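Note that this complex is displayed minus one protein chain, with the remaining chains in position.
== chain A ==
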Amino acid sequence: MAINTDKNSYTIIFAIAMVVVVGALLAGISSVLKPNITANKITEKQQNILFAMGVTDTEDPNEFVPAEKAEELFNKYVGDEKYIIVGDVAEKTEDAFNIEVKKENDKLKQDPNYKRKMPLFIGKKDGEEFYIVPMRGNGLWDAIWGYVSLDKEFKKVKGAFFDHKGETPGLGANIKEAYFRDDFIGESILDAAGNYKGITVKKGNGDPKNVRKDDNAVDAMAGATITGDGVTAMVKKGIKMYQPYFATLKK
């Protein structure tokens, strides 16, 4: 049976049929695999949070805890210390884990009066407390995000983890690397007078080894100015939102 494949009507019917078949196929596969993918994303978030509070793979301190142990360790170090903060009021709830910073940002954009929900995780390790703040911002090409853990006086950064969606490999993508991220550890987020200042990713601050921990600045990455500025803005804004709540805790 020879089909006249050159006819316009045939071409259109073929195209429509193809789209329907392919669409159904992909939708099917997506819904079959969805539980697995969601579980992986949860594990990743647990790994990220643990990493920001310094719980890492015992063999390689620059690696996450192994995926199969993430849940167990997360329960051990963070447990149910998950909070949703609105303004300066905190509510202890499991739901905090599911709050996405991106969605909250979008809601705020649509409605300037929206009171955003801010997730906060409190980890305990070796008798120390880590206040872990998730944050999200923009790099040069696409989204960047991270988790920063603060000490209980809300003065210093105790650990950080940054990741990105599509920054330039070898340049902006280096926000993921230890040499950049580790500079944040111990860095003060308050200025000399004790006011909130954030941390600036700064070119030529004359402190490449990051000896001065009280200058509110870390050394920039060569060739990644805009990604660096993105990190500055993200960290500054990300922690600032929590200040009203931190102020009540300090009292």
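In this text, a contact is a pair of C-beta atoms (placed from the backbone, for glycine too) under 8 Å apart; a residue touches a chain by one contact, two chains touch by 3 or more; residues count from 1.
Going forward, contacts and distances are computed from a predicted model.
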item: Listed names "Aspartate carbamoyltransferase", "Na(+)-translocating NADH-quinone reductase subunit D", "Putative aliphatic sulfonates transport permease protein SsuC" or "Cell division ATP-binding protein FtsE", with the criterion being the UniProt name of the chain not displayed; value: "Na(+)-translocating NADH-quinone reductase subunit D"
item: Residue among A:T5, A:T58, A:Q110 or A:N195 touching the omitted chain; value: A:T5
item: Contacts of chain A with the absent chain, listed as residue ranges; value: 3, 5-6, 10-11, 14-15, 18-19, 22, 25-26, 29-30, 33, 36-37, 40, 43-44, 67, 166, 170
